[in-house]
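A single protein chain has been removed from this complex, and every other one stays in its place.
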Amino acid sequence: MTEHSHPTAGVYLRVAAVLVILTVLEVGVFYVPAFHPVLVPVLVVLSAAKFTLVVMFYMHLKADSRVFTFLFGAPLLLAAVVMVALLFLLLGALTLRGAAGAG
Amino acid sequence: MKSWLTTTDHKRIGLLYFWTAFSFFLIGGVEALFIRAQLAQPNGHLVTAETYNQLFTMHGTTMVFLALMPLSASFFNYIVPLQIGARDVAFPRLNAFSYWVFLLGGLFLNASWLVGPLFHAGRLNVAPDGGWFGYANLTERQFSPGPNIDFWLLGLQILGISSLAAGFNFIVTILNLRAPGMKMMRVPVFTWMTLVTQFLVITAFPVITVGLVFLMFDRFFGTHFYVSQSGATPILWQHLFWLFGHPEVYILILPAMGIVSDVLPTFARKPLFGYTVVVYSGVLIGFMGWGVWSHHMFSVGLGPIADSVFSATTMLIAVPTGVKIFNWIATLWGGDIRGTTALHFAVGFIAMFIIGGLSGVTHASPPTDLQQTDTYYVVAHIHYVLFGGTIMGLFAGIYYWWPKMTGRLLSETLGKWHFWLQFVGMNVAFFPMHLIGLLGMPRRVYTYAPELGVSDLNLLSTIGAFLIALSILVFVVNLLRSRTHGQRAGNDPWGGATLEWSIPSPPPVYNFSVIPTVANRLPRWKTEHHEPMRDPPAAPPGPIHVPGGSWWPMLAAFGLPILALAPLTHTLWLAFVGAAVLLAGIFLWAFEPFEV
Partner (left out) sequence: MTTHATHTSLGLDNRKMAFWAFIGSECLLFTSLISTYLVYKGKSVVGPYPHEILNIPFTSVSTFDLLMSSLMMVLALAAVQRGDMKWGKIWLFSTALLGLVFLGGQVIEFTEFVHKGLTLQTNLFGCTFFVLTGTHGAHVTVGVLWLLTLWVRALQGKLTSAHATTVEISGLYWHFVDVVWIVIFTVVYLIQ
């Protein structure tokens, strides 16, 4: 098996600390009314950051082969696009035409 | 016998897939014959409306999931490792698991024809009857109270697991088990198309899995995923189904395209024209196949923006397909053509797929599609691409690779009879359907009135269907006779360019006595750039380890239908038994000493 330098426990602990901070921020944004206008974008950014940290460092994708990044990234991208498309198709239709006989 | 039950050898699994899938193909064909017999005349009463609904549902479901996909899988299994110079797939026991799950899923689904009395149905057959696409909310418990749809959704879930497992297996096999020197751009097109297909499988099947889970929860646990009164919409089912369903049709056609891409060069004695472009087109079709699903929903009322977007993407996807067709024709052009049966089927594929593709392009326009949808015009399109396309392609593969798999050639004489009867039969059966549809006959109706004016065309179509049946009979005779009377094939009956022709027919259990090192795309041919490779020696230089068999994949596989029986029969403890069997199989499998 190819050996690449494994992160030290220190890296893992620092990542864990950042994850905790990000979670605290997320919950904070939820509770502080002043942030409500930007709630969604801020939460999306924060959780995307957590997602990325876990995938890159805990799942070691940053240091591992690009093949793995493709095997995970391509379906992930596809999933994101499909989700956006579904939201447009099903929410758009429902709000434009009303609830009865959805579209 | 035991060795067949415990086999983990990709060649044996390939043969198991072949025989099982071909049997289901015959069953699906019989279902088609009943349908056509019923429709041969107006106001037909050969079968009841209820039975008719079961016939067309099972015909579609069987052909798609139990015949076409597994027939392709039999080639994935047998041929891909040979083409890449490997000794087996990456996970041989997972491979066996996929087969057993497929067999059990197919049996589960078809059991519904016979078990009506066990469900107090008052009839023998309680087969699925909601169409192969099972639209909600017809499939909800309110409108389909019997077990029919339960068989359908549970059967499909079981089959989905088989396909997913195979998907992961083949992706790793093709990416990671290639012989030295076998770069991706040297891999035969069939293997490339297999790879694209598996990516489609692993991304599309999870979506239908979720859709079916929602349906299952609605039917068994009283949820409302597709029930309008609760604020939900049945359109969600259509989206989830077609998000799977469109990639699924590319899953059905790409392998056949791959077969044709390998067959044509062999019998034109000329390399595939534009290999790189053909490969990229296949990859592009795979990606773009994800962007067109709502073209199955043009009559649902998605709105002008959605309709236009999907119309555009659908028209665009014709481009890489067209590119492939031109490349195939260019391959034949100026070649030294040998008119074997395999070549006949490959050329037939091109011609019939063009026709099916053209009717498909007419569907791409929402206004015209509004006239065509839910009529026999669509049935014509489907059958030109799936019968004229996939099935012809698969037969090309059978005539091409059967000698490799069995050591015996199929009869060319019987093969030509098979081809021409099938070719004429399919056009007589399916061409009139374009007209029947445009004249206004809807799909999925058990009969029609004489006033519609489609009686003669329907009769013609039925005659065509029986001609097809005759052609298949000829093929079966050919298949069975070849076992004793077929000419012995030797390593390379066709003068093939790719690695599978460098070893005996059938190959020894270890495939290659020495794993070859590959230097180019056409290793067995002499070209202006290189000499042909030396075939591996007849005997291996030393002992080659070949993994033994295992019972555990089959044991684990049995857990799934047992699990499925629990909701079907409203018996909770069966779920625990099924889970226990599955877990036991998995644990025993995980801890069994097994070296690849």
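Letters A and B mark the chains as written, and numbering starts fresh at 1 in each.
By our rule, a contact is a pair of C-beta atoms (placed from the backbone, for glycine too) under 8 Å apart; a residue touches a chain by one contact, two chains touch by 3 or more.
Everything numeric here is computed off the predicted structure, so don't read it as measured data.
Student: Which candidate, B:Leu16, B:Ala32, B:Ala73 or B:Ala90, sits in contact with the chain we can't see?
Tutor: B:Ala90
Student: Sort through B:Thr223, B:Ser299 or B:Thr362 and give me the one touching the missing partner chain.
Tutor: Residue touching the chain left out of view: B:Thr223.
Student: Among B:Val30, B:Ala121, B:Val210 or B:Leu438, which one is in touch with the chain left out?
Tutor: Touching the chain that is not displayed is residue B:Val210.
Student: So which bits of chain B touch the chain we can't see?
Tutor: So the residues of chain B touching the missing chain come out as 90-91, 164, 167-169, 171-172, 175-178, 180, 182, 202-207, 209-211, 213-214, 217, 221-225, 229-232, 236, 240, 243, 515, 587, 590-591, 593-596.
Student: In the full complex, which residues of chain A touch the absent chain?
Tutor: Counting over the whole complex, chain A touches the hidden chain at residues 1-2, 6, 9, 12-13, 15-16, 19-20, 23, 26-27, 29-31, 39-40, 43-44, 46-47, 50-51, 54-55, 57-60, 65, 67-68, 71-76, 78-80, 82-83, 86-87, 90-91, 94, 99.
Keep this in mind: only the chains that are shown with their structure count from here on.
Student: Return the distance between the CA-based centres of chain A and chain B, expressed in whole Å.
Tutor: 36
Student: For chain A, which residues count as touching chain B in their complex?
Tutor: Chain A reaches chain B through residues 67, 71, 74-75, 78, 81-82, 86, 88-90, 92-94, 96-97, 99, 101-103.
Student: With touch defined as at the start, can you tell me which chain B residues reach chain A in the complex?
Tutor: 171, 175, 199, 202-203, 207, 228, 231, 233-236, 239, 243, 290, 294, 300-303, 306
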